[in-house]
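Written below as structure tokens is the structure these notes are about.
With one protein chain held back, the other chains of the complex are shown just where they sit.
Entry: subunit A
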């Protein structure tokens, strides 16, 4: 036993340097791997390679017991760099910019057209691969993205609160420009990368059903829409089965209807236009009286988003 112990000690002593060397080498290899992926993230012209690099760099265990790197981009930064590069590769204009590139870690971004407003990604507490994108000053995620599981979801009521309420007074052309950029980026992810995308209030496809939070609406909510429409020379027409429709400019038709079952009402709205360019959010920007109606009755009319992810 005694000799055995002595022997073991000798072996350990002999292997110590080797083990140490392996550990350092392993740490350096990890660093090299990180660097390679980072290089791809920042340089590649290939979309799929870009996505793979971003996924690889998210939740990347860079430091080890023997090798640590004091400066490291956060997972949030990786999402932001990915997003910025995605827009560049898709040729989606120059409005979106990383705004504090001089600092490593905690990158922020801006839409030049929105001035000083900065935006950032925040990691989901429920899913380490999921990230929320939103204005730095508000705790309101505008969308959720999970690059690994190829998912993107917009948050309807947060988008409305930010673009319709917080940014009230900003030229609606500018707001639509920013929203279009987000929509196009999501469309790019959907079409070229096979992402599952919930456009929510930004969905302009005819027949998209924007479900209201209330389930059933009180009559007074519809009455208010009727009165406000009439004040603006639009007439809310009954559909004969409890719902109603409103024909606005350029043949845009809004329908408010119950899409549920008799014992389980599910009220919501649909927007129909020939160009399929109008969506619920644009409608609120385009028609102040609909916005007023929505905000007066927000508790009932709030558009539902994925409650598990955003809840």
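FYI, contacts are C-beta pairs under 8 Å (C-beta built on N, C-alpha and C of every residue); 3 or more make two chains touch, one makes a residue touch a chain; residues count from 1.
Here is the rule we use: contacts and distances are computed from a predicted model.
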Listed names "Hemin import ATP-binding protein HmuV", "Exonuclease SbcC", "Inner membrane ABC transporter permease protein YdcV" or "Pyruvate dehydrogenase E1 component subunit beta", matching UniProt entry of the absent chain: "Exonuclease SbcC"
Candidate in contact with the missing chain, chosen from A:42, A:139, A:238 or A:259: A:238
Residue of A:35, A:137, A:205 or A:227 touching the missing chain in the full complex: A:227
Residues from subunit A at the interface with the omitted partner, ascending: 219-220, 222-227, 230, 235-238, 240, 244
